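Shown next, in structure tokens, is the structure this report addresses.
The complex appears here without one of its protein chains, the remainder shown in place.
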């Protein structure tokens, strides 16, 4: 009997949801198409059958009310896990997410506990229609009172989702569309919890560190592996959660390497990459041997299918940025 | 006959709106309470009387429809200037702002012209209720397709608003609550247009540059003036627009001074300050003699009245950051 | 339908009269610069107080907008203390003890409506008896949240009373520019739920309608949309000048229908009310609010309170920010004069 199984990220998410619902009867699933059919990506598959329609609820098509009613459920002591079908549609509920969920504890000075998780797929690479692939994590990370979690591996998807559901504060849990079936790996079979706020060293290295999260971690690892053949030692730091941010881990990695590249899929201006660079400057200025470079999406809307590959940071762009950074000084 | 008059920022805004409506009959004003009473702050005073109820429209209390109908008006060739009563309530319309206004040109590949301006007051210091003071410019700056403008003086309020209304692309025009009556200065009486995307040197200096925008520019200038008495030469760069960002001006100022402090009222994590730091690192790394420090709001919701002064960056915090930066190395 | 007893009506009037007296005191405190901007209750006394009396504070919840607190004191005397803290800008102004089933005031209009639906739903799921009642204005009924929430309530048959206080104005916007509907209660049919339109200046009618909706909800019959018609007798807020836009004759007409006066004269006719009683009740209400104001002003406030309750536990960055603020000492930050460090 092995203690791990190879799962896709989607299976890992589904397993975490099964586990959390079994573990705590206050946990509920709300969303569009999450019940009877188990979600448009099948992330909630089997939950409706197992836990019933009172706990796994197909909601009317109204993101504001889905998120807004979760506030009320939390006030009643329940633990809602909301699925927004695609992160881009969280804008329809942003007044409830930012103004209500994120402030429920603060406004009530601790009376109400907003133990709410909002799951949503995001990110590019699968030729979706408009607004299905947008990366909004930088905007969400600027919202006080929200935690923002973005796993890059199947095991972390399970462990971080479990931690998110159990967290007493609201968590935005971001699932990379490309990773649902594209990312797979060994996942512990038993209860598996990865605490929020600790980054993961995906690759160790001495020459330069790539800071990334979500699907871009895999791309970064491919780049590191391929540059390793040239004798370059490239570290990859997977942030895993943007809020809380593991400042310590960033500092350690950058202090060691002296050079860093930050990658993200969102538009560059105002993206979370800027936050990472600013944090590096605050923490590690004297260790830096070259400017920290960002490889980001461009400052244009996430494009249609034929233009996706030109938009999403890929191995070529990341490699070029690394070479530039290594050549400096 | 003088060619300027001393106006408050509010008066300057009102003057710009009068000017734009007289200049171009396609310009319309939409919002809550903007017509009959001329806005809760009187920014639209006199427009209803002068231009009539067809062009200055008191809308039902529904931000999504106010912004959403502006999209349709723009498709019909009109030039809507929308007032959101407080920036915090733009979240109710964020799906229309981000998903629709910001993409109208892109989606239609140039067929429709989203010449829409959204004005909103924001920022702290005047003891407002919740959600009235939040600084969201960092989040908005991450939205591709939006321009984000934030004047710091009365003259710029007039000139930048005129430029925003005339701009063929959507502009979020941010008006500091504290500045409405608190900021005054000489404003050109005639048509006055300040192009978007060029920063303003509010103070020249050699030792360190403070990068700021909106109301914090005034605070920064006070700090610079008081440190000047100690013989310190502190520059203040007023960004004026975050998108487009005047990268060039930032680079020139930081290259000259070698030290920079960035100030903003928003929560630090994910705020636009990080973008400014990252830009400085990309442009001026080799000129930097000390880490760039941010003085921001804290990573908590904008607080109630009694806690405001603890939250908003003030002269003491900025001065402390400057001293720290100057003492480094 | 249970008409309120004369005793119940008298209790409602006590709350209404107290609320009106206290509202006057608040207005003065605001004019003296002692408290911040607030939204007076004038004209809403009957609909709020009668609703509170038709509900059971031990099981039912109230989710207010922002105009109601003074008439919600039946749900717990702490409501008044909290409201005073709110008005002086103290963070505890939105905290009530667990025994008081009243949600914080809501500034983001209509967002509380889905909360009320979710809370009602959650109570059902947890087998807790009771209903939730959510107040919102005619203006707020134009927000998308109204629609999404009421529709959801219909689907779930949630035990929620959706109480639209139609005071004919949303700041300066009159009802006819808010909607072309003849009645906001007419919207109920579009959600498959009952809708009733009542005279919100008639305390007995309010009590009846809320009681009926409550019985329906407790019996599993789901939500009711109530439109209570009143008239905003005061300013929108202390920052507003309604003479700029409210037609004087409309206001005069509305005053002849003042909810307090109506119930006073009804109970006076029955011999249950007189000037002496009124003076006593007003005096007592003023003592209570003055004491509450003093308590509020004396309420301690930690120097680093701005960081409390954002998360259950500070993130590393918040912890640093807290430490920096505390280390900076008196020069690093400034707290408004009213505050007291713990």
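Here the chain labels run A, B and C in written order, and each chain numbers its own residues starting at 1.
Quick note on the criterion: contacts are C-beta pairs under 8 Å (C-beta built on N, C-alpha and C of every residue); 3 or more make two chains touch, one makes a residue touch a chain.
All values reported here derive from a predicted model rather than from experimental measurement.
A.B. asks: What shown chains come into contact with the chain that's not displayed?
C.D. replies: A, B, C
A.B. asks: Among B:8, B:96 or B:296, which one touches the chain that has been omitted from the display?
C.D. replies: Counting the whole complex, the residue in contact with the absent chain is B:96.
A.B. asks: Touching the hidden chain in the complete assembly: which of C:20, C:147, C:232 or C:322 does that?
C.D. replies: Of the candidates C:20, C:147, C:232 or C:322, C:147 is in touch with the missing chain.
A.B. asks: Check the options C:155, C:218 or C:277 and report the residue that touches the missing chain.
C.D. replies: Checking each option in C:155, C:218 or C:277, the one touching the absent chain turns out to be C:155.
A.B. asks: From the list B:18, B:36 or B:107, which touches the chain that is not on show?
C.D. replies: B:107
A.B. asks: Against the chain that's been left off, what residues of chain B make contact? List them.
C.D. replies: Residues 28, 54, 59-60, 62, 64-65, 67-78, 95-96, 99-100, 105-111, 113, 144-145, 147, 168-169, 197, 243-248 of chain B touch the chain that is not shown.
A.B. asks: If the missing chain were put back, which residues of chain C would it touch?
C.D. replies: Where chain C meets the chain not shown: residues 142-148, 151, 154-155, 157, 176-182, 184, 186-193, 222.
A.B. asks: Against the chain that's been left off, what residues of chain A make contact? List them.
C.D. replies: 32-33, 36-37, 40, 58, 60-65, 88-89, 91-92, 127-132, 268-269, 298-301, 303-311, 314, 316-317, 320
Heads up, the rule we're going with is that only the chains that are shown with their structure count from here on.
A.B. asks: Using mean C-alpha positions as chain centres, tell me how far chain B is from chain C in Å, no decimals.
C.D. replies: 34
A.B. asks: Quick one: chain A and chain C, Cα centre-to-centre, how many Å?
C.D. replies: Those two chain centres are 39 Å apart.
A.B. asks: What are the residue numbers in chain B that touch two or more other chains?
C.D. replies: Expected reply: 88-89, 91-92, 130-131, 269, 298-301.
A.B. asks: Which residue numbers or ranges of chain C touch two or more of the other chains?
C.D. replies: Residues 91, 108, 144-145, 310, 315, 317 of chain C touch two or more partner chains.
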